[in-house]
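Here you go, one structure.
One protein chain is absent from this view; the other protein chains keep their places.
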Amino acid sequence: MSFEPKILGIACNWCTYTGADLAGTTRLQYPQNLRVVRVMCSSRINPSFIFRAFQLGADGVLVGGCHPGDCHYNTGNLYARRRLAVTKKILEFSGLEPGRFRVEWISASEGNKFAEVVTEFTEQIKNLGPQTKFKIEQ
Amino acid sequence: MSRIGVFVCHCGLNIAKTVRVSELAEFAATLPDVVVAKDYKFMCSTPGQEMIANDIKEHRLDRVIVTACSPLMHEQTFRKVLAASGLNQYLLSIVNIREQVSWVTHDIEEGTAKSKALLNGAVNRARLLAPLTSRVIDVNPDVMVVGAGIAGIQAALELANTGKKVYLVEKNSTIGGHMAQFDKTFPTLDCSACILTPKMDNVLQHKNITLMTSCEVTEVKGFVGNFDITVKQKARYVDHDKCNACLACTEKCPGKGVSEWDEGLVKRKAIYIPFPQAVPQKPVIDRDACTYFIKGKCRLCEKVCEQKAIDFEQQDTSTTVKVGAVIVATGYDLMDTKPLLQYGYGRYPGVYNALEVERLFNSAGPTGGKVTLRDGREPQAIAIFHCIGSRDKNNYEHCSRVCCMYSLKFAHLFKEKTSADVYQFYIDMRAAGKGYEEFYNRIIEEDVKFIRGKGARVAESADEPGRLIVEAEDTITGKFIKLPVDMVVLSPAMKPRADSKDIARLFNLSTDKYGFFMERHPKLAPLSTMSEGIFIAGVCQSPKDIPDTVAQAYGAAAEALTIVVKDKLELEATTAMVNPASCCACLNCVRVCPYGAPFFNEQKGVSEINEALCKGCGLCASVCPSSAIIARHFTNDQVLAEMEGLMEF
Amino acid sequence: MLKKTAINKISGLAATLLEAGTLLAPVKEAAGFNFREISDPNQVDLNFHNTILSPKSAFFPHMEDFVHYQTGKSVLEATPVELNLKPTFLFGVRPCDVKSFEIMDIHFSGTGAVDPYWQKRREAATIFGYAFDPDVPARVEEFYQTLGIGAADPEGSDIFMIKKDGDLLLKGITPKGEKLLAGLNGLDKASADEEKYFEDVIVGGRNVKTRFTCVDDKSIAKKFEDLFHVSDFWQKASAACLSCGVCTFVCPTCYCFDICDETLFSKGTRRRVWDACMFTDFTLEASGHNPRTQVFQRLRQKINHKYSYHVRKYGVISCVGCGRCTQHCPVNIDIFSIVDEAIKA
Amino acid sequence: MSQTVTPYLEMSQAIMEAGGEALKKCYQCGTCTGTCPWTPITHFNIRKLVRFGQLGLDGIEDLMWDCSTCKFCVDRCPRGVEIIDIVTAIRNVYSGGGMLPQSLRAFVGSMSARGNPWSGDQSKRNDWAGGKYPLYTADHEYLFWTCCTVCYDPRNVRLARATAEILNLAGISWGMPAVDVNCCGESLRKVGDLELFDRLKNNNLDYFKSQGVSKIITVSPHCLATFKKDYGEDYEVLHFSELMAKLVKEGKITPKKDFGGLKVTYHDPCYLGRHSGIYDAPRDLLKSLPGVEFVEMERSREQSMCCGGGGGGLWMEKAKGERLSDLRIEEAMATGAQVLATACPYCITMFEDSSRTLNVDEQIKIKDVTELLLESLDINIDEPVVDTCAI
Partner (left out) sequence: MATSFKQIEEKLKTEAAKLLESGSVSLVLAYGKGYDEKHPMPYVAKCASDVANIVFNEFCTYNMARYLVRYPRGTKIAVAVKAADSRAVIQLIQEEKVKREDLVILGIPVSGMKNPKTGETIDSKTTCGLYNPVLYDVLLGEEVHGQPVVSPYDVLAGYEAMDKDARWAFWQKEFDRCIRCYACRKACPMCYCDPCFIDQTKPKWGDKSPEPAGNLMYHLTRFHHLAGRCIDCGECSRACPVDIPLYLFHKKVAKECEEMFGQAAGMSIEDKPALVNFRVDDSDKILE
């Protein structure tokens, strides 16, 4: 059986989650490997959520927020950008494959971008194979 | 131990087609703490809601999970069911298996598997949900309307007529907007001024409307029911309280400015009213054109003003207005067609854009309603190019929706006012609207030539100086058309106001990539925004015609009323709080909060949060290193538990 | 009977022990030596003074799983963890550390409440005590002499070992040790000279110089009792203390632990984990109240526990003078100096 | 003849599968036709070609060979349709069915047999150099990719030598490719032989990899665009004009000779301009030449005309009055320019032909920017001794 990755998505309520809804409303098709957690703002994302997601066995983590400058909370995603950038550097220096963590700005009107990103990211994670480094083996 | 009920919706076949709903309910029943799991055809229907309400009682449920469409769709519906059943409404969790599962896959295996994972996450999270109480706040009964075009005017009048006090803020020195620039409106060809100016006058006279022209919003604080909005009154250099609108000043003024109202086709005075029916009909001074401001002497206007209303020392001032709701109706600009070199706009005098042509037709316009070219000739042949920048990946992808109809209107008016041959270069003729197709038929019968092909190029004629050659393919014959004309009219894309992104930032609105404001839901909440208490109307949301704009204005007024008719308002309870035992006083929360909600309590040595200001974004919780901040409804526990559930299967 | 083997052939002995069961012995690691379970006989390295972590983990591991459980629909399925221990050989324990087992026994079995995990591990183990090298002076941090422990005390060991030049001399102390030693192949019989040397070292060990101050169990307990409220004494003593857990984790007689449930997905483990009285949340109560919020309170508790409460309750100081806490303290807090100050105070 | 047709969707499907996916997007507004330089002078109708493709209609074969892939329509298309991909796909589908026009058969044949379009002997590819210049090795910074046309076409050989000399003068570390490399394959791809293109491409990629190539200089914009867009690898590819403009700007080379008021106009090659977005570098170069008076033609930069040589046009016969290069020469002459400068060997070939057939080769000279630069640097290149094949 081919490898079907588990991908955790964390999406902000106002842009990316709504954009994901729009992808659905417009019936765009994309792989079903992504499971989305809704938070109010990408700035809600604690870096430890990301570490934990990988420990829980996520093969990839996709964070979605409003485009910088368009944050529903004005500046939330501008903080998130910095914090998640550092998270990414930490993951990479620890030895995790760089491609497993991605941050994308997807607005509420970009259902197509959401579908495209998910499709592309899923493909990328499939190519990377299962994530075994952080995953806690039981 | 929780008692969780899981309710799986089929949504007809919308979900059931690609998710095995009964299997999902059976799966839910196997999960710890789930005491009842059911599936049903339409959970949001009355019987569906009743089923949930009954099960809450029968099974003494303390958590409810509805596995259906997006929470943005029906979370409120089901929260009400919980509340009616005596359960705190925040003990609800929605699993989105429609928009984010069934509609995005064709594969029932995948759809079912993903739904199970999502449901498992929701069950994990549900156990940790806490009952929350909404805050109740007093509501300020006044409303602000930003933008006084037809949308803003209509909304303001509606609200004022219900007895509500309205602040109508307009950037320009007059209200009226683009509609006041038109001569006739399609398809009825009634006179734009005749239907608009009475409304403008009503606004001025209405005791409940505070008209704020030459004003801009500079800061928005507060939240639904209690906005504090700072408005900048730009200096007019004329004291409107003193001015009696005799307009003697405008006659004597030697200054020359470009008439924005006439789209730059003519000059106006430095002290001026934009057009004769302007409201308020009191002049303002254009600093950049005023001889006194440029050279330091003149002040002729001051000399002729008997009311002593001229005040060269006037400064910009700011006032703060308190309102309960806001309607944003900032309208549109036409796209700048100069960069489209192939059409020669700005280079060839014979090329006009649509608003310029509107002014040419207008009897109060630069030519007194006569159609003459910039060199004074009457055009013999006129080409109207549709879809310039609209429906165009390189510019604006949307259809601007009104161009087909106003282009037809132009054709009619050209026929009426000149003897010219009129050609329409179009891609598709869009005439959906009451009386629109009939109007199209009428114009066809007026012998306007329709060429199905997008105008490709405008060049100067080598043989006849001053004439233009338009080039396009007539796609019906497949022939390349080269047509000499005197006038080319471009129908450019409608785009949001140049400062729409600033407005969006001020009012916390989302925009699409062009800057049109995003509505909360394209069908069910087209006038609401993601910001509670802020509504939108007119073209600032998307291109539309006058009837639709007016309809939206009525709608937005009604939406605003739903807020300001109440004395009290319940707010979302999903705010953040500080656990003082864990607070390490790093002040990160205080530093990052966009709303200034957290503050440092020196006495206790810990941070605290003013929940009235908190909007629940959770930023403070994520920057809190010691996890002392609890972002209610999105707590660290809840998110971690949900993640664990999502990753389990 | 005294036996011997060349130290450079120690792997042979290790291999024999490994065949008979589990072998725990000093291993050289990045930061220094530690007792580890041996998989390759060549790992055993006796070229050490003492280990970083004490050998208490042989009987009281940093983590001890008690129960594995599975969360289900309505019932929790729990499976207790059974210890199926092979005979265990704890090899190369210094006399002061051997003494610590005796103190720890009080808590894990001596008061009537028997900890089965400790007891089973203890019963399965044969302890190879190992005298400090008579040719190497004691470390400056060590003060076991103060607590009446010699550098070569064989008591408490099943087999006791002393280094002589390139050889290792081994002698059975308990019947268990004697029996084991008799059955071990590949060991040579020691000469009479060596027998004498062995006994001389044991006696000489009593006189090996470590830091020394005259400590009487009862009076030191009383002294600390009197000092309890002299917060200035404790403030000074703890001024540098970072409140980390190093001292307790390296200590051979610290036995505090926490029980925690670690659950992931539907599987979980109930587990005992070392805790440290120096941690802020050690005394954090469910109500949110914490009786020991200050660093000085925690340091006071630690020292009092070892030198005062323990004496009162069990009649013995809970410290063997190994000096690990001082040696590994990130800010060089020295328990000996505090005791010394207290005596002088 | 009956007007009745039945849409043949299998054909449309085949075109989409061959890379013409964009067919679906077109809404037939005619902007492309209105923009296409061929529309005013031939029967070619690019919109119709797309329409026929959408429905898979017969008659498409009469339309499909005229497009010179100038990309003007693509840039203007309001739907963002990649029209060139459609043309290429249609050509691929039909030429696969044996419908290659006679004039292109020799071209494709030579590509297949010798790896270059000019029936040149492969072993003589580097004869233009006369043994004077080194082969590329990993020690060199740049691979100077000599287009087949400058290697074999006697008119264009000057370009290769000019480039080589300027590179040496500027002290650039460079080498030329070994003789066993192939044509970049650009025109071949555009005439639809995607399979043969892949073969040539892979052969070249193997060469790049084996030699550790990372930076490439091209003289032909066609090679430039192909390496950048169609080779699917991330090489740093520079057009020679870019490099030279940079060197002049940095003062590494300084044009000396005064041209004494020579009036020069510049034709934007489609593959340098619209395809690669390079408009300023060649202009900057021309403007840096002392005594050159630079004039623009009416249609320039993004709106430039096409010479007609792209998309296989270089190898096809066109009747008088149906040649874009003729029109372009007239446009150049209308500016009063004495020199029509450009930066593409295809354009040079097309314009040289036209200026001779129009009998204006004395009034207006066709020159590559490189040649003008060389002249200004006072470097003399001997006439090359190359055994070139007949064209």
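Note that the chains are named A, B, C and D in the order they appear, and that numbering of residues resets to 1 at the start of each chain.
Basically, a contact is a pair of C-beta atoms (placed from the backbone, for glycine too) under 8 Å apart; a residue touches a chain by one contact, two chains touch by 3 or more.
Values in this document were obtained by computation on a predicted structure and should not be read as measured data.
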Quiz item: Among the chains in view, which touch the chain not shown?
Solution: A, B, C
Quiz item: Which of B:S85, B:T197, B:T250 or B:S582 touches the chain that is not shown?
Solution: B:S582
Quiz item: Please identify, in ascending order, the residues of subunit C that touch the omitted chain?
Solution: 29-31, 52-53, 62-63, 140-141, 239-240, 242-246, 248-250, 258, 260, 262, 271, 273, 276, 279-281, 284, 295, 326, 328, 330-334, 336-337
Quiz prompt | Touching residues on subunit B - with respect to the absent chain | solution = 582, 584-588, 591-592, 602, 605, 623, 625-627, 635-637, 640
Quiz prompt | Chain not shown, touching residues in subunit A | solution = 47-48, 51-52, 55, 68-69, 75, 78-79, 81-98, 102-103, 105, 133-134, 136
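The rule is short, and it goes like this: only the chains that are shown with their structure count from here on.
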Practice problem: Give, as an integer number of Å, the spacing between the C-alpha centres of subunit D and subunit C. | Solution: 82
Quiz prompt | Whole-Å gap between the CA centroids of subunit A and subunit C | solution = 48
Self-check item: Euclidean distance of C-alpha centroids - subunit A vs subunit B, Å
Solution: 29
Practice problem: Specify, in ascending order, the residues of subunit C that touch 2 or more different other chains. | Solution: 264-265
Exercise. Could you list which residues of subunit B touch at least two other chains?
Key: 644
Quiz item: Mapping chain-to-chain touches, which pattern fits: line, ring, star, complete or other?
Solution: other
Exercise. Provide the residue numbers of subunit B that touch subunit C in the complex, in ascending order.
Key: 30-32, 581, 644, 648
Quiz item: What residues of subunit B sit close enough to touch subunit A in their complex?
Solution: 70-73, 96, 98-101, 103-107, 110-111, 113-114, 117-118, 121, 501, 504-505, 508, 510-513, 518, 522, 530-531, 574, 592, 594-595, 615-619, 621-623, 631, 634, 636, 639-640, 642-644, 646-647
Quiz item: Which subunit D residues qualify as touching subunit B in the complex?
Solution: 27-31, 33-35, 39-40, 45, 47-48, 75-80, 302-303
